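Removed: one protein chain of the complex. Kept in place: all other protein chains.
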Amino acid sequence: MSETTMTNADIREAEQNAAPIARPVPFRGGGFVYKPVRIAGPLVFIVLIAIWEFGSDTGWISPLVLPAPSEAWTAFMNLVHSGLLWKHLGASLQRLVIGWTAGTALGIVAGLAIGLFSVARSGLQPLVSALFPVPKIALLPLFIIWFGIDEGSKVATILFGTFFPTVISTYSGVDNVDRTLIRMGQSFGLSWTSIVRKIVIPGAMPAILSGFRISISIAIVLLVAAEMIGAEYGVGAYILMAGSLMATDQLIAGVAILSVLGLIIAWLIGLAEKYFLRWRT
Amino acid sequence: MSETTMTNADIREAEQNAAPIARPVPFRGGGFVYKPVRIAGPLVFIVLIAIWEFGSDTGWISPLVLPAPSEAWTAFMNLVHSGLLWKHLGASLQRLVIGWTAGTALGIVAGLAIGLFSVARSGLQPLVSALFPVPKIALLPLFIIWFGIDEGSKVATILFGTFFPTVISTYSGVDNVDRTLIRMGQSFGLSWTSIVRKIVIPGAMPAILSGFRISISIAIVLLVAAEMIGAEYGVGAYILMAGSLMATDQLIAGVAILSVLGLIIAWLIGLAEKYFLRWRT
Amino acid sequence: MDLKLDQVSHHYGATNVLDDISLTVKKDEIVCLIGPSGCGKSTLLRFIGGLERPSSGQILQIGEPPAASLNPLTYIFQDFALLPWRTVEGNVSLALEDHKLPKAEQRAIVEDVLRRTNLSDFAKALPRQLSGGMKQRVAIARALSVRPAVMLMDEPLSALDSQTRELLMDDLVDLWTRESFTAVYVTHNLAEAVRLGHRIVVLSRRPGRIREIVEIDMPLAERKDRVHELEVKQHHLWDLMREEARAADRELADV
Amino acid sequence: MDLKLDQVSHHYGATNVLDDISLTVKKDEIVCLIGPSGCGKSTLLRFIGGLERPSSGQILQIGEPPAASLNPLTYIFQDFALLPWRTVEGNVSLALEDHKLPKAEQRAIVEDVLRRTNLSDFAKALPRQLSGGMKQRVAIARALSVRPAVMLMDEPLSALDSQTRELLMDDLVDLWTRESFTAVYVTHNLAEAVRLGHRIVVLSRRPGRIREIVEIDMPLAERKDRVHELEVKQHHLWDLMREEARAADRELADV
Partner (left out) sequence: ADKVTLGALRFTSHAASFVAYERGYFKEQGLDVEFKFFQAAQPMAVAIASGDVDFGVTAITGGLIGLADKGVVKVIGGALHEEKGIDGQIIIVSNKAYDEGVTDPSKLKGRTFGITQSGSSFHYMAAKIADAEGFTLQDMKVKPMQKVGAVIGALKSGQIDAWSIQPHIAKALIAAGAVKKIGMVADFIPDYQVTTVFTSTKIATENRDLVKRFLAAYSKGAADFNAALVDKTQGADGEKAMAELIHKYVYADQPFEKASKSIINGAMRLNPDARLDLTSVKDQLAWFKAENLAPESITLDKLVDPSFVETY
């Protein structure tokens, strides 16, 4: 060992005398780069569910605290076989679609008004800021009186819940439209409507679409709240019934349905973004 | 009249012969500029409340549909005078503060982990995406079993509700930190921890703070949901009680309290942003 | 059509930006505006194009614009100002859509300007696919499509790298040589100014005043090969501006 | 300390970016790298600084860096790369904080480099208050503070307007004249290259290969007043590059 060291030192010295040492430059660019670890995602899910199932099977997780995933699966399959799944999903989707469509449509109109007209902005923006944080669940009793106990109040809950975030994302989208593009439009003598149609609205599109992501997740949360008001069918109603009967297997199954619904809708919005914003880098 | 026109025409003709017409360039830069209409904001509030009060007084708006603003004010003053306001607010604020602080703290830690480590990202991001859309209201029955019927389940609801959005805003903040700044840090041979502490975290700060705005509004919504179960005091409990007694005046008062609370917290976050992000243009 | 700036002054709130600018822009002449950062060049150009109004003074059009001109005062912007969601073609036709032209004529104009700017092959491309130089060519094509009487160019080349800048300068000289146009050309770049300007207006620091107007009577097409002779003018301009540029550079924004 | 690039080639996925680059950078010499857009100049500079690794070939340090050097290979970036949340002072000291220096020495170094770059008055200013030229001076001060053996500059002036560019070029020449440093200087701007480079390496289009190495032996300090003589070199460079620049410009990003 000591001999080798000697020899190395000798060589180094020799080199130094002959020519200066040549060493590769040190590498220091590591980290802070995302290298996908493909298996990690599925693995985490599989491991978590396996532990959970195992814990439930051995009684280490009491069925009261959490049902086994297999039980939740059974509850889900019951739902499928009894045909109730489609009834629940159908009812919920109908409420979601109507409430969300109306809420976002109105929200976009109001947001464009606020974004385009000084008077609308000065007048409505404070109102929107004041009403946005109001929890819609708190207003359920009023909604029942205003819109009746049937679909009206449920749709209204979702509508109100999606309206405000859409207003806000729309007018911030309009605010963030590149001012030089608008100036360009004016410099070519485009009419006001042309500028709005061809520059402002497409320019606000990315913000509006990303607002959709928020409003849809709010809509799903409010779906559960809305179906607290005497709904016979609906995923929310199913979850609430399961919750009040402490049928945790059904509860988990219902929650999983909503989660998957949320993921599917987010994916659809992703597709819409890819299509409508394909001009983006 | 016609004489004047003649004269003008004459002058114009004369000019044209002598020298070409000189006309100011047309102005076309109007619109698309926000000119604050200062009175509009307060005016809208005053007019709305005045119409509402007038409508209620004349019976045109039935007290069943909406109580007069003055009645809601009376209900609020009752709350103040009886001293219950502070009890309700105190209970709610405690839940908000504990739940939100814990939720955001954990969320920031998890968000940083996802933002900084490829393994954490690959493993946890899909999990976060799957759990984020789960409505926390639906999980209330489970929370009660897991965390008890008292403060535990209420704080947990708020904690879970604020955790996920904070995770997402934190890791997108980390993702959006200017890569050249990180490269700069590496080029000066800064250690990994230095880069994280001095570059990544301050750079993600704007996104984290704007995530706070979202998480706090979610926390307020969930406060009402959390106080549905076995709460004696709390603004949410007060609103729910008012709802179940059909005391719409108290309901409106309670909702107004939450709305003001939301505005105050948003304002505080604005202050924090002004302070922490004073380096921004 | 000539343009006449008549004692134009302007202030934004308490800051005086421009002070008593009087100037005439003659037909078929390229007037370069140079001056240190923040002296109000862009502001002045916005007044000329009617996008903003000065606090006092006025900008006059003398004579009528040619009848064929769809948009007499037409801008070319530093950052191109292309709509990212429209193709090259679509960006050019944007300028025409509000004029009631027959569809066929519109198409013909677009084809013509794309050909003149060597963009025919790129008609279907989106802006994100183009290099900076190509983007600015699209903006030039769009400007040409409305047959402007005066082109207002605000540092049109300063977002480009210097090689592309060189290429585009040649293109602009070619365009002017084939069919002369009137232009007000704002720039920081003295080399550009002496290559493109018939007259060069030197502004002082803010509030911008006219310090000197330098005339260059060498034909544009010859300048490229007679850079040596222009060197003197450029040196003179730089001597006029160096101190002010330095002072402008060391100014602290008190935001 | 010299640097030696030994048959460096690189590809990102399927695109070849650099092809067989061999080059030596001698002590106290400024080597300019020029080439059309996308030919791999920045990539090459990242390899030299050890921020990325080439697919094949290697970059060698020949000889030891001076003992006093805290960070032998130091960058100056096109977009300044200042931390917006730190003052001028704080941005400079960032580079020193990870080296275990006594507080007083650290302070002394910061003061010294700020003085050398005429920034002492701006020590407490935030980046957003500074003009582009001042920001790049701060970046230069920061680079100087770690006593680099080689400065790696990636288009350090191209984000600045041309007047400021002129001022900073003078500053760089002054700095080099007072105390010479080694540098690899990437630029698009041929005027910069002939003003600052002892050797100018011309790269071809992607995949970047070395087309020619032009030597200029006129002392840096004299070049400003002998622009005429440099004109010939610059012309030669432009002739070498024009066609490639045009082709690079007309390339369509197939994203």
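Lettered A, B, C and D in written order, each chain numbered from 1.
Basically, a residue touches a chain if its C-beta (ideal position, glycine included) is under 8 Å from a C-beta of that chain, and two chains touch if they have at least 3 such contacts.
Quantities reported herein were computed from a predicted structural model and do not represent experimental measurements.
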| item | value |
| --- | --- |
| Touch with the omitted chain, as defined above, among B:I21, B:V80 or B:L245 | B:L245 |
| Absent-chain contact - pick from B:A68, B:L89, B:A120 or B:I144 | B:I144 |
| For subunit B, residues in touch with the removed chain | 62-64, 141, 144-145, 148-149, 228-232, 237, 240-241, 244-247 |
| Subunit A residues that touch the omitted chain in the full complex | 64, 141, 144-146, 148-150, 229-230, 232, 240-241, 243-246 |
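By definition in this document, only the chains that are shown with their structure count from here on.
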| item | value |
| --- | --- |
| Neighbouring chains shared between subunit C and subunit D, ordered by label | A, B |
| Pair joined by the larger number of C-beta contacts - A-D, B-D | B-D |
| Where subunit B touches two or more other chains, by residue | 28-29, 183, 186-187, 189, 281 |
| Multi-partner residues of subunit D (at least 2 other chains) | 49, 51, 73, 128, 255 |
| Chain-level touch network, classified as line, ring, star, complete or other | complete |
| For the subunit A and subunit C complex, residues of the former touching the latter | 178, 180-181, 183-191, 194, 198-199, 202, 205, 277, 279-281 |
| Subunit D partner contacts - residues on subunit C that touch it in the complex | 36-37, 122, 125, 128-131, 133-134, 158, 161-164, 166-167, 187-192, 227-228, 231, 238, 241-242, 245-246, 248-255 |
| Interfacial residue positions of subunit D with respect to subunit B in the complex | 49, 51, 71, 73-75, 77, 79, 81, 83-86, 94-95, 97-98, 126-128, 142, 146, 152 |
